[in-house]
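Only one protein chain is missing from this complex, and each of the others stays in its spot.
First chain written, first letter: the chains are A and B, and each begins at residue 1.
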Amino acid sequence: MAQPTQSEAKQIVDPGIEKGAAGLTEDRIQAVINHVIQNETGARLKVYVDTCVHCGLCSEACHYYLSHDKDPRYSPVGKVKQTLWEMLRRNGRVSVDFMRRAAEIAHTECNLCKRCAMYCPFGIDIAYLMLVVRRIVHLLGMTPQYIQDTAHSHAAVCNQMWVKPDEWPDTLQWQEEEARGEMPTLRIPLEKEGADIMYSVIGPEPKFQAQLIYQAAVIMNAAGADWTMPATAGWDNSDMAMFTGDNEVMGRIKRDHYETAARLRVKRIVMGECGHAFRSVYDVGNRWLGWRIPPIPIIHAIEFYHELITSGKIRVAKKFQTPVTIHDPCNVVRGGGLHHMARELAHALCEEVVEMYPNCEHNYCCCAGGGVINCGPPWKSKRIEGNRIKADQLADAKIRGAKVLIAPCHNCHSGLEDINHAYGLGMEIKFFGDILYEVMEKPEA
Amino acid sequence: MHTIYEWVAGPLTWIAFLIFFGGLLYRLVRLVTLVRRKEPFIFTYMSLKYGLRSILHWSLPFGTVNWRLHPVLTIVTFAFHICLLAAPIFLMAHAILFKEAWGVGWPSLPDAVADGMTVVVIAGAIFFLVRRIVRPEVRFVTSASDYVLLAIVAAPFVTGFIAYHQFFAYRWMLVAHMVSGQIMLVAIPFTRLAHMLFAPLTRAYMGSEFGGVRRAIDW
Partner (left out) sequence: MADVSGWDWEIGTKTMPFDAWKADFAWVEEPYVSPDGERIAAVVNIDEAQFSVCVNGQAWETVFDKAWYLRFAPDGRLCVLVSEDGEWTVAVDGETWPERYGYVWNTLFSADGAHIAVAAQQDMQYAMALDGVMWENRFLNMTHYVLSEDGRHSAGTVQVKETGEADIARFQAGCFSAALDGEAWDSVFTNVWHLALSADGSRLAAEVRRGLYDYTIAVDGRPWDRSFSSVWHPIFHPVSGVVIAPVRLDGKWTLAADGEPIWTQRFVQAWHQQVSPDGRRLGAIVSPRYGYWTLAVDGNPWRTAVNEMLIDLRFSPDGRRLAAAAKHDGRWTLLVDDRLWDLRLDQIRPPVFSPDGRLVATVVETGGRFGLAVDGRLIPGTYEALWQPVFSPDGDRVLVRGIADGIYRRQVLTTAQLLA
């Protein structure tokens, strides 16, 4: 067997993984693995495992592999070999240590970005296979602590950040009041039945980034949109349970989200700039519930801003002068095809757009997604090391003039910020909303 | 000797083909029933248009980013697979045997061409073998079975080549050729060589998900 090309990475201890590992027996592991394989998976798992010809062609897809000097342990198929193949080969009888490592691989060495599905000639979906591993890890109670805590928050208060039920409307009203300093008649209409749009955000917005709600409110009001925000649970579109393999909680929070929109009788949901939430609402959570497609159409902020600009509902006063480059978040690009709109939008808002390559569907993930950043501080440096390739890509864009990096996804934002700092890139990272807010004509300025 | 030859060329070939087609059919039926039972949602997302679109791109040499990233491998694998499929089917000797047994025939390749193709397959197999050993990312996921499979695929071509050129032990080689071909046929449905059957299906599924739901390309 091949030797790893690099020295052993230092052991990271995660209290969540350890908590599950304590008292775990091989019998229990075997029972859980076989339960998942027999009862919760089907043709996909079987065919993917039976079809993979061990050719390694998926390797170059993965930013972890590229960032670790092509260490085969980080190749997509390498991760499957170190997890599922072994579990299948041993009929589920693997050691506690093996499961520790499996938890680490599935949670901190794969962003579920699905780039490899575009590189494997058979279209084997390694992200799905890693999710199966995460499901096993979940059922063994070995999910890393921080993301497990986030899943708990989803379960307890139906949002990602332990925002209490009064704090949510209170925050909206506070932002409304703030924004009235700028637009005196501005409203954030709460619980307005029959509005066209329900605007939903992720938990961190009210918790840490309330100015994003402020900006969205200014944009909505300036555009004359007929919109509302729910004052009840269901306002948060994010979903870490999807990434911990806690499908039951995932379904629960997506149900709340969609039924809130249905209760408000809106025609569509517009969501803020978040990638994973888009994936959950648009493609994953709905399926677990039996909704083939989103029962209420869901529109990502990129699509919405694009619509506002192209329809003339929002006019650009003066284009953004600093050259920008665009990060394509996998969940809205590989997962939603929004890269064309993102570019049109960037060109409409900014004087100069510098492309960074590879881009569009082939863009490298930020390495924060898929719940990896949510595994928290213990894994931060590993995550940053795992995306050197992105730093190279950004540095290259910077050499070609880009000073601002647009990242229309919350996770990407945080992940890229870490990369920006760690690799000393000195770029400024913005949302489309930041730029739109800055350059738009405001009615009563 | 003669009886062994008769037996291998006759009943054993029959059995091999039966297992080959029966096995493929079995795997296909199993797959479809499994999808029906466990993941019926898959049918909902299958799209002829996007499935074919994806298959088409991946069927073209250099038709995808990853094929372009690996030009040598791309040329080799396409040559390997085309020859692998075409050489046995269009080999004059095979066509004649078929005509004798079934009364149906088809145009066949000149022997020299078929011979060249055989060399391509053998060369391709050597290429894959070397690649498996020297490329860390391939070696890391390699197990003994990968070498065995490669050997199973290469064997009929190697033996066929030796037999055709009558380098040595012609009759034994002929038997070895037939047996190894039968082993390959039998192996296809029940090993990773079943990718012959599954490749278009997995690709079509991913193509459908990417095209129909994710509004993106997958090549």
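What to note about this one:
Definition applied: contacts are C-beta pairs under 8 Å (C-beta built on N, C-alpha and C of every residue); 3 or more make two chains touch, one makes a residue touch a chain.
Predicted, not measured: the structure shown is a model, and the values here were computed from it.
Only one of A:59, A:82, A:148 or A:175 touches the chain withheld from this view, namely A:148.
When the full complex is taken into account, the listed residue touching the unshown chain is A:138, out of A:73, A:138 or A:362.
The chain not shown here is touched by just one of A:60, A:104, A:246 or A:434, and that residue is A:246.
Considering the full assembly, A:233 is the residue among A:88, A:233, A:348 or A:422 that touches the omitted chain. Of the listed residues A:191, A:417 or A:438, the one in contact with the hidden chain in the full complex is A:191.
Considering the complete assembly, chain A touches the hidden chain via residues 15-16, 19, 39-40, 138-139, 141, 145-146, 148-149, 152, 155-158, 164-166, 169-170, 173, 177, 180, 184-185, 187, 189-192, 194, 231-233, 246, 248, 251-252, 255, 259, 262, 265, 267, 289-293, 295-297, 376. Residues of chain B in touch with the missing chain: 40-41, 44.
Assume only the chains that are shown with their structure count from here on.
Centre-to-centre separation of chain A and chain B, using mean CA positions: 39 Å. Residues 1-2, 5, 41-44, 46-48, 50-57, 59-61, 65, 70, 72-73, 75, 77-78, 81, 117-119, 121-125, 283, 287, 292, 333-339, 358, 361-362 of chain A touch chain B in their complex. Chain B makes touch with chain A in their complex at residues 31, 34-35, 37-39, 41-42, 44-45, 54, 58, 64-66, 69-70, 73, 135-143, 146, 192, 194-195, 198-199, 201-203, 205-207, 210, 213-219.
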